[in-house]
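This part shows chain A:
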Amino acid sequence: MNIDVDKLLSSLTQQTRTLFSSLDVTQPLMVGIRTGGIWIAEHLHQTLSLTKPLGVLDISFYRDDFSRLGLNPEVKPSSIPLDITDEHIILVDDVLHTGRTIRAAMNELFDYGRPASVTLVVLIDRNGRELPIDAKVVGKKIDLDPQQHVKLSGPKPLKLEIITSNIDTNND
Partner candidate 1 sequence: MQHFLTTESLSKDQLTNILDTAESFINIDGRTVKKVPLLRGKTIVNLFFEASTRTRSTFELAAKRLSADILNMNINASATVKGESLLDTLRNLEAMDVDMFIVRHQDSGAAEFLSRHISPQISIINAGDGRHAHPTQAMLDMYTIRKEKGAFENLKIAIVGDLLHSRVARSQIHALRSLGAKEIRVVAPRTLLPARIDGLGVKVFHQIETGLKDVDVVIMLRLQKERMLGALLPSEHEYFYLFGLTQERLALAADDAIVMHPGPINRGVEISSEVADGNQSVILDQVSYGIAVRMAIMSMLAGNPS
Partner candidate 2 sequence: MKLEINNAHIVDPANQLNKVTNLYVNNQTIAAVDKSPEDWHADEVIDAKGCYLFPGLVDIATRLREPGHEHKATIASETYAAISGGITSVACLPDTDPTIDTPAEVELIQQRAQSAGHCNVYVIGALTTNLEGNMLSEMAALKQAGVVGVSNVLHPMANNLVQRRAMEYASSQNLTLFYHPMDHDLAANGCVHEGMFATRAGLAGIPTAAETAAVGSCLAMIEQTGIRVHFCRLSTQRALQMLERAKFDGAPISADVCAHQLFLSDHDIIGFDSNYHVIPPLRSHTDIAGLRHRLSSDIIVSVCSDHQPHERDAKLAPFASTEAGISALETLLPLAMQLVKDEVISLVNMISLMTHMPADLLNIKAGTLTPGHNADLCLYNPNIEWRLTPENMHSRGKNTPFLNRTFKGKVTHTFVSGKLVYQSQYD
């Protein structure tokens, strides 16, 4: 399956713009989830000309598979440049799968403060949800077999690939 990333990105931009008007929010706080979510968020941040600086979340310390997989030594710091209390947060990720990454991201966000709302924007929404998590803005919805995974590589150029593997590499 060949997915045109650029087309999806423009679709996302449009949908997100519509989302802002429906939310009655002029200056949302956008937060991207490392690593793919940040690339998407950077694009959106630029094309939507958002004024508030972009936030970055590394969810390594909030994952639920720590006892199984151990600590990822490549943890980079999260950076939320503003006080998030009473902010409308636009959370951005590349692929929504089981929902566990978003769960971890929300737990981490709430350790920073109490936002007014959190809305999820994803490039790809694939089947296989294990938690009650939903994205408001979706670039494309696809159905895959359990051994298949979709992976975003980048940042230049951004490319989507479907990979088939026997190991459970993705847990998002």
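To be clear about the criterion, a contact is a pair of C-beta atoms (placed from the backbone, for glycine too) under 8 Å apart; a residue touches a chain by one contact, two chains touch by 3 or more; residues count from 1.
A word on the picks: all candidates are chains of the complex that A comes from, given by their letters.
Please read all numbers here as calculations on a predicted model, not as lab measurements.
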Contact as defined above, complex as supplied: which of the candidates 1 or 2 touches chain A?
1
Contacts from chain A onto candidate 1 in the complex sit at residues 60-62, 66-71, 73-77, 107, 111-113
